[in-house]
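Note that one protein chain is taken out, while the other chains of the complex remain in position.
Right after this comes chain A.
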């Protein structure tokens, strides 16, 4: 115990007299960390979970600092944190050589009203010896979660679930937020909730990777939102699908979801069932911003010249058009309509062409023109449907549609 008090007093001194960096040096030397909150308000504290066995030994005291200070200088995932579990030192005699002279410690004994500290030389029983755990101290600040994952049960469980911590730590404040959570208290409830909603086990990891802030949402809020979706007559599988494909969905409030659904119904003029299908097939329509969708809708109507019912049909089949890049959409349509000469009604029947890359469409069309087989009118013989033009891989396209070998196609591509 004497050894203990000596260590604590050394630390106390260093904190009072020297700078923070020095004290950190001391701490590293003594293999222990203990920070006074008001002394070092720069660093934020976290509460690591009870990873180590606590058997109430007198040489082993675990202290968890309950208060948490926000760190002011956390940016870009930089985490300033430190452990709070006191680790008892390794019972090596060499360590004591680093002990600071005890002349200063006498004055501090009055401050310490506990039992007199024990010496490191006193003999302890086998049981106590076995239970001493000596590990290198956790770094006080780090830019990556790698340093903490082995000691933190929360992080280890998340990794075993499949959460990609390297991506999560890039998000603002997400790493620090995860470190403060407790697996048993916070995370387990929400994971079980997700499983109740119907999300599969292998999707839990990716969802948390994309949206780690999901673990900050209240349980009541989550339940209200799911209840709202069910009240709008989304089936259980539909809700599960939506949650797994749009991880931010349940972070949105009920009003926001309601607004979005209302927007899709009014603006696009779809029936209730069709809106539901649209949202289920592309759930990120609900979580993304509405401005690009409005713009794309206007573009389709005004610039591309599709009629309203044609557009509704296209959007029900390929909802991705609403979130596509406006410029690329216009370029693709320009090529399809003006160069390839395909009228609107055929484009409405095969909206998949808007999904594919323009370069691919160009190359294949030019090859077919070169061979003289570019016929897209269903009334004419040797007609080629647009979906076969774009959706097939190269070999199938060459052998079946163009009736040429892949080598010839490649030679032709090199002449473009």
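One rule holds for everything that comes next: a residue touches a chain if its C-beta (ideal position, glycine included) is under 8 Å from a C-beta of that chain, and two chains touch if they have at least 3 such contacts; residues count from 1.
In this section, contacts and distances are computed from a predicted model.
Novice: When one chain of this assembly is omitted, its UniProt record names it as which of these: "Vacuolar protein sorting-associated protein 16 homolog", "low-specificity L-threonine aldolase", "MAK16 protein" or "TruB pseudouridine synthase family member 2"?
Specialist: So, among "Vacuolar protein sorting-associated protein 16 homolog", "low-specificity L-threonine aldolase", "MAK16 protein" or "TruB pseudouridine synthase family member 2", the name matching the hidden chain's UniProt entry is "TruB pseudouridine synthase family member 2".
Novice: Would you indicate which residue among A:120, A:140 or A:163 is in contact with the undisplayed chain?
Specialist: That would be A:163, which touches the missing chain.
Novice: Given that one chain is not shown, which residue among A:122, A:150 or A:377 touches it?
Specialist: Of these options, the touching residue for the absent chain is A:150.
Novice: Give the residue, chosen from A:127, A:218, A:255 or A:291, that touches the chain omitted from the document.
Specialist: A:127
Novice: Please identify, in ascending order, the residues of chain A that touch the omitted chain?
Specialist: 53, 126-127, 130-131, 145-147, 149-150, 155-156, 159, 162-167, 358-359, 362-363, 394, 410, 413-416
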